[in-house]
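Heads up, one of the protein chains got dropped from this complex, but the rest are sitting where they should.
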Amino acid sequence: MGIPTPSRRTVLALAATSAIGVAVAFTGSSAARPGSAANAAANPFAKYGNVTLNVWSADNQDPGPKPVIEEISKQFEKKYPNVKVKLTFKAFTDYMKVINLALNGNNAPDVAEGNQGYGTDALLVRAKLIRPLDGYAKKYGWGKYYSAGAAAQFRWTPDGKTFGKGNLWGVGQFGQSTGVFVNAARLKKLGISTVHPKTFAEFDALVTNVRGKLPKSEPVITLGNKDGYEIVHAWGMIQGAYVTGKSVRDWIFHAPGATFDTPGNAKALAVLKRWVDAGVFGTDYNAVGENDAAAAFAKGKGVFYMGGNWQAAVLKAGLGSGLEFYNGPAGASGKHVAIGSTSLPWHISAKTKNADIAAAYIDFLINAKSGSAKLMYAQNQIPAISTAPKAVGDPYLSSIAGGWQQLVKQDGLTLFPDWTTDTMYTTLGTEFQKFAGGKESAADVIKHVQADWEKFDKKLK
Amino acid sequence: MMTSRLDRITTYVVLSGFTLAVLYPLLSIVSLAFHQKNDRVTGFSLPTTFSFHTFVAAWNEGNFSNGMLGSVIVAVSVTIVSAGLSLLTGYAFGTMHFRGKTILFNLFMLGLVFPYEATVIPLYYDFQNVDLVGSYWALILPQIGQSVTLGTFWMRAFFLTTPRSIVEAGRIDGASSFRLLRSVLFPLSKPALLTLCALVFMYTWNEFLLALVLLQGSDNTTAPLGLSYFAGATRAGDPTKVAAASVLVATPVIIAYVFLQRQFIRGVLAGAVKE
Partner (left out) sequence: MSSPEDRPRARRKLSGRAPGAPRRVAYLYILPALAFYLLFTLFPLGQTVKLSLYAWDGVSPREYVGFANYRELFGDERIRAGFGHALQLVLFFSVLSIVLGLFLTALLTRFPVRGLTFFRTVLFMPQTIATVVVAQAFVWWYAPEGPLNEFLRAIGLSGYAHTWIGDFDWALRAVGAIGTWVTFGLCMVLFLAGAQRIDGSLYEAARVDGAGAVREFLAVTLPGLRNELVVAATLTTITALRSFDLIYNTTSGGPAGETEVPSWLMFYNAFDLPHRVGYAAAIATMLTLTISAVALVLGRLSRAGE
């Protein structure tokens, strides 16, 4: 994670050329908002006088989430003319190193994104830098926005030790999940008609079939594993065929008795190993970064890309209508399970004097009402909340938005496994790289990952 | 000397081999910088067109006007201040006699050895407390602290070589120590100071870890830090721009090196042969 290569949440700036990015007429959408004079009368925050809301975000990709946040902020200022929103954007890796200090400092932002998991949010909760949002959740009806399984990623006990339960400390704006991108045009050229397999077994057979037809030098699944983590995304979809979303979340949350050492994980590792040995990922995947791999796939290298929907625009820009998307095919349970979560959760600083305004602002960001969903879709962002209007018109974007909603409905979001300890990001990366490289057995991976988990688990007791 | 013709030829061949080994990686990145994004670039391909397009694009997209300016601000301030301060310490250690001189000097020399990496954690939190994280002060102040150790060593060595008679003549004239320094010794010391400045400028320009840590979360940046971020974000899409940016960042020091190579080599050597 050291080198500032873009993180799992990063959408390449390359998306500038996005084929599906509809140019958003900002002025058009905001002009449609009711006049500010009428609202001033109904402005419950008028009594606060002139207020500047300081907002920090790591969603700095443009095109992408940044213009969405900027535009919604403008709309908020229109609605509450005495409030000025001051936005500060920073790159993800940079942001995560400073956010705890920023919230602890004298000029702490009023609203800021954190990051789910024991690395960042646990610290913010434990150090009392952010405040619980349960009251606001009730006021704004956020309970309807997130399924119980999805909301668990924002819940902590006040000591920052128990994850998945307790107060609600944040809410997320965009849906970010992993799935299968298929170069369908290429599949057809190879003479294969199955584009959309119904079960994981079918998908597995398809992968094997494609391996036989591609030149040896070309991977079936284009993977960029330089940081060690992307193979975990791909693996999450294999794992999803054998385990439930809840069982993975329980492990991430350190629920009693949870373990990485499960038959499902062992089976999923065996499939991954079989793929690696068959050359499904090619040979140089450990030397290529996530974004390099996405760029290569967009240029026609490989047939599948198993990764985050945050790469959707880049891939589409390269492959156009030949590209299709679906969630990782389901296993015997018939339910789809994959790695995914909302985008970085919005928090309210414990130090702010304007918590009510901050909560109203956060509601504005997430509620996906009156055109803000359209704003998000135009930037290839998927609204996280269950009540969001569907994407219409573009089948590719609809399939990605639908993929997220399907995972939410089927309780199949496993969240991100690195959240479970403050070192798990590197541990998983290291272990999976060694596993893929033939340096370690599946049993070793399970042992070492679980050892990291247990070491941290002891600290929580 | 008894060397055969064959011997000599072999020597030049071997030397040229090493020279090539040093230059090839550098030249290949320069060559990459002159390629266009969509060229299929391999190890040997030469650019087909000559254009600075990639450099301009890298400069704009990587916000290098900011980084270069930051590096100039930091490197120039550190160089001037630490050269000035080192002139004073070198003068004292090289021409004067006082209690605790050896201990003080050894204290300075300690700074030449220990890894400044070990200071970066508390520096971050200290500067955080006084709201200097993210400002260029956070880079300038510690690097002056580091540079005066080399400077003291270097300028003392210079003053030890100045003829004692000059110093003593000055004293007999009743000149104050400062006037002696200003009007007699300072002009003499200019070549030594130039070498010191070249070295400090180079080290400061190239510095990375302090910038990485102490400019966190700020819009301020330096050329190497900007390059590091730019490379991380851009290599995937267009390696030619990263190559161009690398060339841009290296250029100021390489130009200085070409003109002042004697000073550079001498300075690094003397700094090395310190014991």
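Residue numbering begins at 1 within each chain, and the chains themselves are lettered A and B in the order written.
Basically, a residue touches a chain if its C-beta (ideal position, glycine included) is under 8 Å from a C-beta of that chain, and two chains touch if they have at least 3 such contacts.
Remember, it's a predicted structure, so these values are computed and weren't measured experimentally.
All shown chains touched by the missing chain in the whole complex, by label: A, B. The residue from B:34, B:136 or B:158 that touches the chain not shown here is B:158. Screening A:126, A:246 or A:273 for touch with the missing chain picks out A:126. Touch with the chain that is not drawn comes from one residue among B:74, B:144 or B:233, which is B:144.
Touching the omitted chain from subunit A are residues 1-3, 5, 96-97, 100-101, 104, 119-120, 123, 126-127, 129, 226-228, 283-284, 286-288, 422-423, 425-426, 429-431, 433-434, 437, 439.
Mapped onto subunit B, the footprint of the missing chain covers residues 1, 3, 7-8, 11-12, 14-15, 18-19, 21-26, 28-29, 32, 41-44, 82, 85-86, 88-89, 91-99, 101-102, 104-108, 110-111, 113-126, 141-142, 144-146, 148-149, 151-152, 154, 156-158, 160-162, 164, 167-168, 171, 177, 188, 191-192, 195, 202, 205-206, 208-209, 212-213, 216, 223-225, 227-228, 231, 235, 239, 242-243, 245-246, 249-250, 253-254, 257, 261-262, 264-266, 268-270, 272-275.
We adopt the following convention: only the chains that are shown with their structure count from here on.
Contact residues of subunit A toward subunit B in the complex are 3-6, 12-14, 90-91, 94-95, 97-98, 101-102, 105-106, 289, 291-292, 294-295.
For subunit B in complex with subunit A, the touching residues are 128, 131, 216-217, 228-229, 232-233, 235-237.
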